[in-house]
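Worksheet for the structure shown next.
Here the complex is missing one protein chain, while the rest keep their positions.
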Amino acid sequence: MDTSTSLRRRVSMAVQVFTSSIGFGRKGTVIWDSPEMIAMQVFLLPLFQISFFAVLAQYLDYSGSAVQYIVVGNALQAMSYSAVFAVANITSTDKWQGTLETLMVTPANRMALFVGRAVFQSGLSALIALGGLFYASELFGVSFAHADVVGVLLVVLVTSVTMMCFGLLISSVGLFLRTAMILANIFLFLTMLVSGVNFPLSTLPGWAQPVGYAIPMTYGTSAIRLAISGASLGGIGSLVADEVLVGAVAIMLGYLTMVGFERLARKTGRFEEY
Amino acid sequence: MQEAGEGSSAVDVKDLRREYVTRSFLKKTTKVTAALDGISLRVARGELFGLIGPNGAGKTTTIKILTTLLSPTSGSAKILDLDINKDMYEIRRRIGIVFGGERGLYNRVTAVENLKYFADLYGVPPSEITGRVKKMIEMVGLEGRENERVEKYSRGMKQRLHIAKALIHDPELVFLDEPTIGLDPGGARDIRNMVRGMKKDGKSIFLTTHNMFEADELCDRVAVISRGKIVALDTPAGLKKSAKDISVIELQTYGADANFVQRIEKIGGVTRVVADLDSERQSIRVQTEFPTEVLPTIVGLAGDVNIIDKSIREPTLEDAYLRLVEE
Partner (left out) sequence: MVSRVQAVRAAARMTMKIFFADPQWIIPAIIAPFIFTLVALLLFRNETGPLLLYAVLGGGLMGMWGTTVYGSGTSITFDRFNGTMEATLAAPVPLMWIIGGRVAWNTFIGVINGGIILVIGTLWFRTGISIANPLAFTFATVVTYVSLSSFGLMLATVYVLTRQGGFIMNSLEVPVYIATGTMFPVALLPLATQPVAFILGPTWGIEAIRKAAIAGYTGLATSYWTDIGILAIETAAYFAISFYLFGRVERLAKRNGTLEEY
């Protein structure tokens, strides 16, 4: 009897799980997936967020460059709603409809399943950030004249992927709670506070700074400002590399947390009733 | 007790135990429930095996352990000759599971989308998926509704979809946990026919139920589980035979009272009397090994009590079962 599946077969099955989960992740687990809702997220979400902080900064007589700092920071951070909050909620949705157990009993490769279902949100979050940057340029006077376009796109892409990894970590931790929404909520706003969105990390109290360095967004906001002001790929390279590293750590921790949850659930018999 | 034949088996369980520990944080108390208290059983390949028992007996716990969703506290279990602790993923690939109920399906998408997704998760070759999905939809009779969102489905349709999902990867062994619970008689009959179809296709089947009629009609062998222990394991016919001492005399009377019931209980050879005296007309069931001798004695005792109707019937699986789980 053949009980060992060849490596090649395992890889091809993981690819199948991954690609299938990308499409299904959107339809099965994303609540706000209609075209209007997607358009609203891309066009309204960043507009409101940037407006609130930018008008406030203007009211308080912040200098032009300080206002632009805030505009660009919020343009990128606006993606967190999709990349962190919505991603973290995928497992909560599974708990509600009782599909978590159904998934856990399949032989599907966990990493492929885990990441595949979040890909849609990650892509959407990149679009939201691009929407934010569009407003930054058209409504809030941020000049892209010297910008390294490739660099800007790279930072948006990397940030959307690494923030998704971060969202997945929260989603896994949330498996142990009744719903991940609570954690997701906290971290959604925490990135606003400690990721150099509205003010530099250095203005925060000492204890808050390490938290900032553990979140990919912190590197993203620095890198995107550099790229907009004309830094070359080489100039933003180390920031982007750090961001990738932090994202990779987040997803590994998230994966291990999920596998750990599965083990624990097998022991305690509780998949859903936390 | 009957044993499945030697050789390769679908399920082979030895001395399986499972405890649940529940902690109350507020009261700082720990409670241990022994859900399974050392069960052993074997299911042959191609066999349709039933596990019957009352609420809380440990049926779902057994299925969860055998489907690798729950680890046993001790004991061993082999599924298709694979160890549940070591070959978890290989087992999952080769079994199908119907937990049933309203939950466990993606409600916001259609039946076809659910089935395609699970086909991918179970590694069905992509070129075969469309065909498999179509075949499953037909098999469970959801044609015409397959492109509707599952949230619009009735309970029975959801149950059919659960079955289609469990079979999408053509598993060798199928577990069903109370597959007909909450369905109307017609729906339940359809599900039973599907289960028969699976057996015909050569699949091994392990199902739980507390519907005796269903177990009697479907199963090659049944195990009766009560409070985490297997109290009997035999063919339905064998179980009924073991209960032949409990033929039942059924009486409909006017004017019977507790006193009359007591007098019946004292008749030699009567093992049990169940009486409903609350209504104007009383029904009394008398269990005995010797119905033909006992019945005339009762009639002789009747006196003022008016016996409107009397009959003797053979023990059903339910009688055998009730005696086993109530002992």
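In this document, chain identifiers A and B correspond to the written order of the chains, with residue numbering beginning at 1 in each.
Convention: a residue touches a chain if its C-beta (ideal position, glycine included) is under 8 Å from a C-beta of that chain, and two chains touch if they have at least 3 such contacts.
Just so it is clear, the model here is predicted, and its values are computed rather than measured.
In the complete assembly, the contact with the undisplayed chain comes from A:Leu188, out of A:Leu100, A:Val115, A:Ala147 or A:Leu188. Touching the missing chain, out of A:Met111, A:Leu157 or A:Leu177, is residue A:Leu177. Although one chain is not drawn, the whole complex shows that of A:Val15, A:Leu44, A:Val150 or A:Leu233 it is A:Leu44 that touches it. Taking the complete complex into account, residues 31-32, 34, 36-37, 40-41, 44-45, 48-49, 51-53, 55-60, 62, 70, 81, 177-178, 181-182, 185-186, 188-190, 192-193, 197-199, 203 of subunit A touch the chain not shown.
Operating definition for what follows: only the chains that are shown with their structure count from here on.
In this assembly, the C-alpha centroid of subunit A lies 46 Å from the C-alpha centroid of subunit B. The residues of subunit A lying in touch with subunit B in their complex are 1, 3, 5, 13, 16-17, 19-21, 24, 27-29, 31, 97-99, 101-108, 113, 266-269, 271. If you check the complex, the residues on subunit B that touch subunit A are 20-21, 61, 64, 67-71, 81-82, 87, 89-90, 92-93, 97, 99, 101-109, 113-114, 116-118, 120-123, 126, 165.
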